[in-house]
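Missing here is one protein chain; the remaining ones are kept as they sit in the complex.
Then we have subunit A:
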Amino acid sequence: MSALAVARAQVDPLQPVTTQSQLIYFSSTSENTSRFVAKLGRELARIPLHTKDARLLATRPYVLVVPTYGGTGGEGSVPKQVIRFLNNPRNRQLIRGVIGAGNTNFGDNYCMAADIIAAKCNVPRLYRFELMGTPEDVARVHNGLDTFWTRLSQTQK
């Protein structure tokens, strides 16, 4: 084990939790985003809320669902927990697209976190919905994800 890895293990004694899920999301205690993704009927993994929780480690390509809680000028738009998750290069490598949750009341900042992540990770912003989403949003994301993964698997052959 390298000195760096030893140091990291001391800082972060919890073993990461690995997931095979292709839909990874963050949701605060408001549970808006978690209610939305639950309606998709897919295997899910949630980015942990607290730093004391074990980290999440993706093992397959995935789409990230991330909410934006207002904010001004982009500052602090991406939840800290999501930054922590994406600061792991392995997680960053496997991200294929972003879906944003938010509220149009936030004007320019509507779903800003999704835009920031899409730009930083160079992946498409796939969809945006408000709060916990309408039935139409659920249907569109469900169908959209099917199409998206099919197309990705075809282009990678």
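Just so it is clear, a residue touches a chain if its C-beta (ideal position, glycine included) is under 8 Å from a C-beta of that chain, and two chains touch if they have at least 3 such contacts; residues count from 1.
By definition in this document, contacts and distances are computed from a predicted model.
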Key: Omitted chain (choose from "Ribonucleoside-diphosphate reductase subunit beta", "Periplasmic binding protein/LacI transcriptional regulator", "Sugar ABC transporter permease" or "Hydrogenase-4 component E") - UniProt protein name   = "Ribonucleoside-diphosphate reductase subunit beta"
From A:16, A:61 or A:144, residue that would touch the chain that is not displayed = A:144
Ask   = Which positions on subunit A touch the chain that was left off?
value = 28-32, 35, 69-72, 74-78, 80, 83-84, 86-87, 89, 92, 97-98, 103-108, 110, 112, 114-120, 122-128, 130-132, 134-136, 140-141, 143-144, 147-148
